[in-house]
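Here the structure comes first, spelled out in structure tokens, and everything after it is commentary.
Note that this complex is displayed minus one protein chain, with the remaining chains in position.
Let's turn to chain A:
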Amino acid sequence: MSTFLGIPGIRRRSGASDGGTPADGGSTAGEGPFGPVPHPDEPLRWGDAFPAAAKQTLANDQLRANLGHATRTIRAKRASVVGEVPDWEALRDTGSAVKEQVMADLPDLLAQLEENVTARGGVVHWARDAAEANRIVADIARAKEADEVVKVKSMATQEIGLNEYLADEGIAAIETDLAELIVQLADDMPSHILVPAIHRNRAEIREIFLQRMGDAPEDLSDVPRELAMAARAHLRRKFLSAKVAVSGANFGVADTGTLAVVESEGNGRMCLTLPETLVTVMGIEKLIPTYTDLEVFLQLLPRSSTGERMNPYTSLWTGVTPGDGPQEFHLVLLDNGRTDVLADEVGRSALHCIRCSACLNVCPVYERVGGHAYGSVYPGPIGAILTPQLTASSGGVSGADDVNASLPYASTLCGACYDVCPVKIDIPSILVDLRAREVDADRGRSGVDPWKAAMKAASWVMSDGGRFGLAGRAATLGHGLGGSDGVISKAPPPASAWTRSRDLPAPPKQTFRQWMAAHERDADHPDANYREADGYDSSHSRAETATNRSRRPGGDEGETTEGRR
């Protein structure tokens, strides 16, 4: 595909605002007490399409400063601890292959996991979609007469909007991870898989605690240690008295029925250990075949994720252990679009993701626009391939009017995400594939599509050397449109479609072919001053001259070797 660098069209969520201004509806950013925060109707599809949403977030200098600082820090830490592992690439190869194997054997492995969890006293539930998973969790909480549940940070429960559902059912879900607590108190949405409040700095967090926590000390400073201690004091009683906890799972081990949660603060251990009842919501792709496979993934995950040799705490449990921890354990196995991703031969490797977030931290696009621009709880490069595939049944990747259809364009295809991915997901290739599909799907659309028309015209011009030469000379007429910096930032229609979202370099005064022809004439006279060939940088001209002199393409512009191809 030659068109993957262009976004076919900018789509908006129906009812959402036009371009750069926040909407007044409930579907996109609104100005709250702590700045604009998104209020999603759906956790995998909120706000404007990426190009419009990115334009808004790019204007937020504070956000960019916070993100720049945080991602620089984490990139350096990761690079340092990955560099000290001599067999890192071998671990990645194994991790990648194990996950591929999991996908291929998924029906058997799921049955095995269910059997082993059940044999150890756990109860396994299956959920086709978010609504079903939410109902299961709410029913368990109600059966335990709990009007409050404590939660371990979990992407799966973010994805299904569990907290909002429970709130509607009269059950308060209390996030206990520090960053999730910050997000929850600010009535905000997460902007990073690992550090959901990465878009907030210490001063903002102090404000949020003072205004929303209720029991924050009045003299609270913005020193991270003090903020963390305020959260400890705030949550302590909740941990000690909670009856029901809800968690996600980093890994589910098929051959033993063991579940794993990886964390730092000890809030996970509190939730997984103290309440009488534990409900774990796990995507069906989070399986690993054997217990010993943990030796691979528990090396890959912490170093990729927080840039630590090992995270402070990892909890492993298998069903119910008499006398130790929750005496009632429920495992909810969640589909919610995963099987649609699995059905895609190219895209299915997005399910290998172990949610480390290394790809977010290295992404030049994520670093600048932040997580909220992606309009999904899964932002960044992995989100750009996972979100549209997960929402395939309700629009998603090839849905012409779906806001998620523009997500595969939220990338420069630089490949940094693939380099750092601990399970070697080839994100750039999947992005290109999804873009191609999006363009193909667009082909059938009725009505005049300026993009399609432009591509068709370009194809006609470029397929013939004579036409291409003429077009090039015509384009030089646009030279005057550029500003003093040689950049066109506001072109007249139809080129305005391009300059709405990016700058266009002004065309030079003469085309390369014109320059070449003049230059070839000069070359026959060694005394000629090459610099007279205006429109090109002189050093550039000399280099071109040296390499091109021997080849001597035909003098006529329309009859170059290029043109005849």
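Brief remarks follow.
The criterion applied here is as follows: a residue touches a chain if its C-beta (ideal position, glycine included) is under 8 Å from a C-beta of that chain, and two chains touch if they have at least 3 such contacts; residues count from 1.
The definition used in the following text is that contacts and distances are computed from a predicted model.
Per the UniProt record, the absent chain's protein name among "ABC transporter permease", "Conserved protein", "Menaquinol-cytochrome c reductase cytochrome b/c subunit" or "LUD domain-containing protein" is "LUD domain-containing protein". Only one of the listed residues, A:R202, A:R368, A:K452 or A:K509, touches the absent chain: A:R202.
Summary of contacts with the chain left out: across A:A49, A:L63, A:V82 or A:L106, the touching residue is A:L106. Across A:L63, A:I140, A:M155 or A:V253, the residue that sits in touch with the chain not pictured is A:V253. Listed residues A:L63, A:A179 or A:I193: the one in touch with the omitted chain is A:A179. From the options A:W46, A:F239 or A:F468, the residue with contact to the unseen chain in the full assembly is A:F239. One chain is missing from the display, and on chain A it is touched by residues 66, 69-70, 73-74, 77, 86-87, 90-91, 93-94, 97-98, 100-101, 103-104, 106-107, 110-111, 120, 125-129, 132, 176-179, 182, 195, 197-198, 201-202, 205, 224-225, 227-229, 231-232, 235-236, 239-241, 253, 256-258, 264-267, 269-270, 272-274, 284, 291-292, 294-296, 298-299, 302, 306, 308-319, 321, 323-325, 333, 335, 337, 339-340, 342-345, 348, 392-393, 396.
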